[in-house]
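Note sheet for the following structure.
Removed: one protein chain of the complex. Kept in place: all other protein chains.
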Amino acid sequence: MKSFRFIIRIFPVILAGILLLSPARVRTPLQFPDILGYRTLKCDFHMHTVFSDGNVWPTVRAEEAWRNGLDAIAITDHIEYQPHKADVNPDHNRSFDIARPDGEKLGITMIKGSEITRKMPPGHLNAIFIRDASLLAKDTWREALAEAVKQDAFIFWNHPGWKGQQPDGVARWYPEHTELFEQGNLHGIEVVNEREYYPEAHRWSIEYNLTMLSNSDVHDPVFMDYDPDHGDHRAYTLVFATDNSVEAIREALFDRRTVVVLNNLMAGAEPWLQAIFKNSVQVKNSTLIISAGESVYLQVHNTTAVDYALVRADTIDGFEFPHEVILYGGKTVLIKIKRIAKEIPEQLQISLPFRVSNLKVTPDESLFVEFPLTIIPASE
Amino acid sequence: MKSFRFIIRIFPVILAGILLLSPARVRTPLQFPDILGYRTLKCDFHMHTVFSDGNVWPTVRAEEAWRNGLDAIAITDHIEYQPHKADVNPDHNRSFDIARPDGEKLGITMIKGSEITRKMPPGHLNAIFIRDASLLAKDTWREALAEAVKQDAFIFWNHPGWKGQQPDGVARWYPEHTELFEQGNLHGIEVVNEREYYPEAHRWSIEYNLTMLSNSDVHDPVFMDYDPDHGDHRAYTLVFATDNSVEAIREALFDRRTVVVLNNLMAGAEPWLQAIFKNSVQVKNSTLIISAGESVYLQVHNTTAVDYALVRADTIDGFEFPHEVILYGGKTVLIKIKRIAKEIPEQLQISLPFRVSNLKVTPDESLFVEFPLTIIPASE
Amino acid sequence: MKSFRFIIRIFPVILAGILLLSPARVRTPLQFPDILGYRTLKCDFHMHTVFSDGNVWPTVRAEEAWRNGLDAIAITDHIEYQPHKADVNPDHNRSFDIARPDGEKLGITMIKGSEITRKMPPGHLNAIFIRDASLLAKDTWREALAEAVKQDAFIFWNHPGWKGQQPDGVARWYPEHTELFEQGNLHGIEVVNEREYYPEAHRWSIEYNLTMLSNSDVHDPVFMDYDPDHGDHRAYTLVFATDNSVEAIREALFDRRTVVVLNNLMAGAEPWLQAIFKNSVQVKNSTLIISAGESVYLQVHNTTAVDYALVRADTIDGFEFPHEVILYGGKTVLIKIKRIAKEIPEQLQISLPFRVSNLKVTPDESLFVEFPLTIIPASE
Partner (left out) sequence: MKSFRFIIRIFPVILAGILLLSPARVRTPLQFPDILGYRTLKCDFHMHTVFSDGNVWPTVRAEEAWRNGLDAIAITDHIEYQPHKADVNPDHNRSFDIARPDGEKLGITMIKGSEITRKMPPGHLNAIFIRDASLLAKDTWREALAEAVKQDAFIFWNHPGWKGQQPDGVARWYPEHTELFEQGNLHGIEVVNEREYYPEAHRWSIEYNLTMLSNSDVHDPVFMDYDPDHGDHRAYTLVFATDNSVEAIREALFDRRTVVVLNNLMAGAEPWLQAIFKNSVQVKNSTLIISAGESVYLQVHNTTAVDYALVRADTIDGFEFPHEVILYGGKTVLIKIKRIAKEIPEQLQISLPFRVSNLKVTPDESLFVEFPLTIIPASE
């Protein structure tokens, strides 16, 4: 391509940047700190392939997971719904068996699963960590779930508020769910599915002690529906596990060590969210020298990919600080602090209290956080 | 989501821009002018699905084409290579039959095709506009091509320089290609395949009067390999047709009314490239008033998605103008013109001569273009 | 740079895209149709330089305007507030005189203006189309405005709801504004300033027949505060004028031929908004053939840079269509229409009614639009 070489000679200026542009096969990390002695794994436990009503070959799911920065996935094709079966092998184990070698070669933990697809109640349930998906094809949902239990599956209720089964968009808990719960056969619930957050499911996860999950339920190619390099990632679940083995993830799920993520929305138990926040937010100058009437900047860096939207939770006598602050993911921002107080002690300890409005401890309550500071009066 | 509504109240500033961000099902037009009495159609005549060695369900190809701004596609699964056949119906007509209704609903012209997949020579050849792909499954390539001819197919040679069949990356013309050509059964050639431009193929297209084609040959989901919203589009062929019917496209291909495109690289016969250039470049101020020793700006707008990289082809007595100019796609740029001449006539006609280095008339020659201007001396 | 040439040889694949990346001096057009016999000019009548409290040299304002796709600007440095005057010439005419030649060379219409900067009431007022800014430096605001009137200025009230003068963020109309209005010396009002839309100002613009304006009031470099290439543009006013001369813009402003724009928010009188909408939205297939019980897609293309957020204004017997649709700027989207009616006439005329929720005719009412369609029953 002679003419291009020519352009390159004449526009050398362009060259220093050239390497940025390319059709790259790259993995973009999802930055979250490891916390409380666990590794923080990014997982998606619900997705489809051409072997049920999905539109990609199973290996694509492994490649997408790697590029999206995920650590583990479960392909969960429908047992009872196979619209492509005139053209595609209906064997329920095939999608996992085909995808597994590609995923393992890329270091993705591959978990075998299926979606037990029944009308409401009980609706759709995923069974993961199963051994033989074909055995889940039964006449009744009770039989199918009994088989899943027999295979030591982790079972969770999918998209409880899905309009396909809840036309008004409101999740409903049926006696069948109570039945499952009381048998010990309902272990988790999707608080987020695709792009929807279900406050009712969040509430039930707390009330019934169910593991919270956030899954993409993706049917089409991920990169057709999402643009993760420009801020739009599929839904995923943070799993706090001892390592990235199938067994460790299984143990973590049964132990409810998860936080759900939908782009900038996170939900989970307070200790997990608090640990994520504390380990991902760096205050660069927590000792501040301020004259009376003057203001200084606190510099705060957020290492995650999630923006934290802070709202002031209280005021502090003698000081002013902003009512709202967004700690942008991967960026450093300024929090302006003004000293109103004329006289202050030589080393004053204060603590800025905020709610992180997009980190939800319950459907109605956001995470409370504090920035402890030492204030020193400027010698004037 | 109460807390989000709260954020929205407190950051109203953000709102005016909110609609930009979303998981949108949109078609991004590929802007090119209609020229010389024809519509300029954007087409991709080479791609795969799970029915051969591709990784998507056929309907995905229709959706991708619509989103990518294409007007017509041919799905061309391999006849002789079906690595998924243990799991997927080997019927060669299925991928087209499945994709067609989705494509037509979206207004995409769907063309039936197959890739006759033989070792070199003659290598891989696409037969499109066929009626029954299954009949192309023959023992020898000569029989397969005879059947394609019988079905009135348009036949073209795929990726002549593909390293899979040309380990040194250099395309070679074999006696078998001469045989096909002399029988009138070789109608076109891929000058661009995936991300490669083959100068030899370009030369042969001129020498043998073959239709030039540029195709993606995509196997994976398009949006996994390309990022068209950020300047990286799959390869496509501009077809100059009377309308977007299958028949009109067929006629245009047999009549060699095409230009090939690979992001910013275009190649084709001079009249097509010249017409595209002239109808997509707008000079905003072609009459310029200049004092001796002064300079003014010519403002030039490029309506296409392709950047034109101009290199000065000659100098003009009495005036200075830049050695190189990039007319960025969708943008207006400045060309600085300085009058050196002390005395000039009252209405001087000049013409700025450039080569468009990324628009190739032959492998070695770029399109020559001129900007005619009227220069008027400033009254001093 | 030998090694780069090497990289280029080894990664030829990268090259076809290379020209996209560069430090370009380009103008990005703001796409809006010309309407009702007028040219649609994009204008910003409020900005600052180092000659008052701004932070750029005046020529930067001309360059930014050209790059941002604007047609006309007024630099309006403060008369009464010159915090840099210890270091910068306090002459009120200097910023315009310095910027003007650069702007005119780029084809930007340069309008002379000043900001009469008084405490509330009457607050800050811009006087544009003035001849000598220095004469506006008077003891009282009444004298300053009298001088502006004497210079045939167009006078408008800036940021009526600015928190600097309205601590609760609510705009208030004072007797002084009534005084100005009754004298015929208040011609326009900023309905948008920087990133704020003032509903009260919108209401007054209707009640008092004032020209609506949307201005950036930018003090810092525009590209430091905005990212127009990624969807975040400074505020601007659409002016419907006979041409882009100073006189034609002046006439248009006095004649109230404007629409205000703040990214995706537009506000203005119904006829202007309706004409903009109609001339920028293209329905690609307004005749639809539909079987009973089936659905088809209407394809709608929006040529502007603004997204239109449609909300269904009514239902239509016998048909279903979506409750909300976003017509993304520069994109084509699909509106799914389902025929419920069993029997329909041979050529049925229907009209889809929507409100464009981000195009505001009053603070409380959005533009009403319709898509007229012809429905033809599919022959079954």
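To keep things simple, chains are lettered A, B and C as they appear, and every chain counts its residues starting from 1.
Basically, a contact is a pair of C-beta atoms (placed from the backbone, for glycine too) under 8 Å apart; a residue touches a chain by one contact, two chains touch by 3 or more.
Because the structure is predicted, anything quoted here is derived from the model rather than measured.
**Q** Kindly state which of the options C:His78, C:Arg94, C:His159 or C:His301 is in contact with the chain not pictured.
**A** Counting the whole complex, the residue in contact with the absent chain is C:Arg94.
**Q** Write down which of C:Glu176, C:Glu200, C:Asp232 or C:Glu251 is the residue touching the left-out chain.
**A** For the chain that is not drawn, the touching residue is C:Asp232.
**Q** Out of C:Asp44, C:Glu63 or C:Asp217, point to the residue that touches the absent chain in the complete complex.
**A** Going through C:Asp44, C:Glu63 or C:Asp217 one by one, C:Glu63 is the residue touching the chain not shown.
**Q** Identify the residues of subunit C touching the omitted chain, counting contacts across the whole complex.
**A** Counting over the whole complex, subunit C touches the hidden chain at residues 1-4, 6-7, 10-11, 21, 23, 50-51, 54-57, 59-60, 63-64, 67, 84, 86-89, 91, 94, 98, 195, 197, 199, 220-227, 229-232, 265, 309, 311, 323-324, 326, 357-358, 360, 364, 366.
**Q** Can you list, in ascending order, the subunit A residues touching the missing chain?
**A** So the residues of subunit A touching the unseen chain are 12-13, 16-20, 22, 24-29, 105-107, 195-197, 231-232, 262-265, 284-285, 296-297, 299, 301, 307, 309, 326, 328, 330-334, 358.
Convention: only the chains that are shown with their structure count from here on.
**Q** Call it same or different for subunit B and subunit C: same when shared residue numbers make up over half of all numbers used at their interface.
**A** Same residues, largely: of all residue numbers at this interface, over half are found in both copies.
**Q** Once subunit A is fitted to subunit B on CA atoms, what angle does the rotation have, in steps of 5 degrees?
**A** Answer in degrees: 180, to the nearest 5.
**Q** When the C-alpha atoms of subunit A and subunit B are each averaged to a single point, how far apart are the two points in Å?
**A** It comes to 39 Å between the two C-alpha centres.
**Q** Give, as an integer number of Å, the spacing between the C-alpha centres of subunit C and subunit B.
**A** Subunit B and subunit C have C-alpha centres separated by 35 Å.
**Q** Could you tell me which residues belong to subunit C and also touch two or more other chains?
**A** Within subunit C, the residues that touch at least two other chains are 12-13, 16-20, 22.
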